[in-house]
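This structure is in structure tokens; I'll ask about it shortly.
Yeah, one chain of the complex is gone here, protein chain that is, but the others are all in their spots.
Then we have subunit A:
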Amino acid sequence: MDVIAGNLDVFGQGLLISIQISVSTFVLAGGLGLLLTVCRISPVLPLRLAATAYVELVRSIPLLVLLILFVFGLPEIGLVGPLLGTAVVAMSLYWATFFSETMRSGVRAVPQGQIEAARALGFTFGQVLRLVVLPQALRTIIQPLASLLIAIVLNSSLAAAVGVTQELTGQTQLLDQRYAQPLVTFGAAAICYVAMAFIIGRSAGYLDRRLAVQR
């Protein structure tokens, strides 16, 4: 236990970096996922096909393989970026596909009649999306989005496998190498992850109750 008490700052630092990685990934993947979703419901066939192909392809690659491809593969063809940034980009490209699937299910839950009513009032395609579809779609997918965020947080630990040692799992590995007490160190790391998942889950429950759409 002294290992933990003596290294609280290490865990704190690791936790902070993990949160930063997760939040950046969530935001980037959310933006790209939204773009993919809009393409997939747009009236333009090539956009629909391209977005669908992207989702089907990228979600079929294991995240670890994608990370290795980006961090170790791309430099072989001269594409070198900062390690942390590259890892975040790879994770965002991956999680965007799940965002897109989740958002699409939310969009499908918006009654078609409301979309027609909006069109009949003279809203453009963009306005229908922004004013009617997305606000309702987002309300119905708060819980699935929370699950997605939890998955992003937990899997941010994969970054350690490609050398991002600053984040929580990476820091824990370093402590493990120093003290050789994996049960204690990784046990503590696990508690940190559980705590984050718990907080996300609870917040989502609260938001869901506050924003639920009454039908």
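Note that in this section a contact is a pair of C-beta atoms (placed from the backbone, for glycine too) under 8 Å apart; a residue touches a chain by one contact, two chains touch by 3 or more; residues count from 1.
Here is the rule we use: contacts and distances are computed from a predicted model.
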| item | value |
| --- | --- |
| Per UniProt, the name of the complex member that is left out, chosen from "Cbb3-type cytochrome c oxidase subunit", "FAD-dependent oxidoreductase", "Glutamate ABC transporter ATP-binding protein GluA" or "Tryptophan synthase alpha chain" | "Glutamate ABC transporter ATP-binding protein GluA" |
| Residue of A:16, A:49, A:80 or A:121 in touch with the missing chain, whole complex considered | A:121 |
| Of A:31, A:111 or A:187, the residue in touch with the unshown chain | A:111 |
| Residue numbers in subunit A that touch the chain omitted from display | 111, 113-114, 116-124, 127, 131-132, 135-136, 139, 213-215 |
